[in-house]
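With one protein chain held back, the other chains of the complex are shown just where they sit.
After this line comes chain A, so read on.
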Amino acid sequence: MRRLSGRLRSALIIGLQGIRARKMRTLLSMVSLFLGVLAVVVVQAGASIADKALLSDIELTSAVDGTTIINLQMQPKATGIVLDTLHERSDAVAMLGVQAIIGEPNVAPVNPGASPFDEDWGGGVVCYGNGPCQPADAQPKGQAVEVRLTAMTGDVRPFRPLRPRTGQWLDFTTVPAMAPRIVVNREAAKGFERYQVPAEMRIGGAAANVTPQFVGVVDDGDAQPRAYVRLDELTTWLPETGLADPNSGGEMQVLVSPGSPVEQVLTAKLKGIGAETWTETVDAKKQMESQLKLLRLVFLAMAGLVLLIGVAGILNVGLATVGERVEEFALRRAVGTPRMLLAGIVLAETLLTGLFTAAVAIGLSAAGLRAVSVLVGDSEPFLRDLQFPWEAGIAGIIAGLVAGLLGGFIPALRAAGIPIATVMRA
């Protein structure tokens, strides 16, 4: 132990003396290595950021990693079973989807079928309170917007982190309000902004039209106009059986936390009444890997190539330096410095060079990312609040060390092999 620390300290002293005596060379090595390390850092940073963006995209549009999603066929009994099973539970939430038209009574919506506002899906069916349904184009289009209305048994955001944009998200802790509070997604908000509709909501199967209260806007990653509502505020007006009516375009989805017993209990119960279910578990990693793997590989290969050029630079400078220091190394051997230590000193110098380069490259990349984030963060929301990914820092340090090792290896061997007798002969 003591011997090792003595060697280490000696190596440190000699290495630092060497670097100080040859600052220019160290700088040149760093310059030749810089682009390669920078490329590795940038590629890794890009990959990490893309991964994160993709992951949050998956979480936004389907659910957080590991969540089990049960889709079920609508039928009146099934709704009851689901609501009973989920009652007072926090490890699962059900979402019931129906069509709803918000706006002036007795007109067709501007977007039949809840299509995005810049597309026209055409057709669609309009239903009235307690009345029959008829094709949407049977009536003149007017001051109304059709949305996909999602009613939730509890807060969905722990399962699917919808991003609040303006206003508030639904509060599930209060007593249900008489006028259902709704939160719309961005596409729906766009519609309401464009068509100033009076707020009255028609839902297929509802006992009467209701006047909703808009409380906020969220980003749900969906291109279709959507609105979110507490199920218990909706059922005041609309019987659960009405929600479950396949004729009114109903659908149901249950999101279950990993490890929750709800999945088994629910599927067993539903099987009992003959309702079909489709279950999937969100595996974000698998989804992401297939998407980015090849691209990342290509970029990393390119970065590796640039790094290799840097290694050649270090190697070149290293060999020249050892050639220049033949007498010094022979002398050091003569005074008893072990060959391993000499090799270690040369290697330590190139490794330090690699580390310095990595530090500079990481610092510059982090600063560059900050600048990009500040400059274009307003127009590209995903570039806002970007953190420099630690994986990129690690990759840079590894690249610097590997380059130092590769570039220093041969010079180190040379240094260790210098014969004393021939050099010192008078």
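Note that contacts are C-beta pairs under 8 Å (C-beta built on N, C-alpha and C of every residue); 3 or more make two chains touch, one makes a residue touch a chain; residues count from 1.
Here is the rule we use: contacts and distances are computed from a predicted model.
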_I notice the complex is incomplete. Of the names "Peptide ABC transporter ATP-binding protein", "Phenylacetic acid degradation protein", "Sarcosine oxidase subunit delta" or "NADH-quinone oxidoreductase subunit NuoB", which is the UniProt protein name for the chain that's not shown?_
"Peptide ABC transporter ATP-binding protein"
*Decide which residue listed in A:89, A:269, A:296 or A:339 touches the omitted chain of the complex.*
A:339
_For the chain left out of this view, which of A:54, A:331, A:364 or A:394 touches it?_
A:331
*In terms of residues, what is the contact footprint of the unshown chain on chain A?*
2-3, 5-7, 9-11, 13-14, 17, 20-21, 327-328, 331-339, 341, 419-421, 424-426
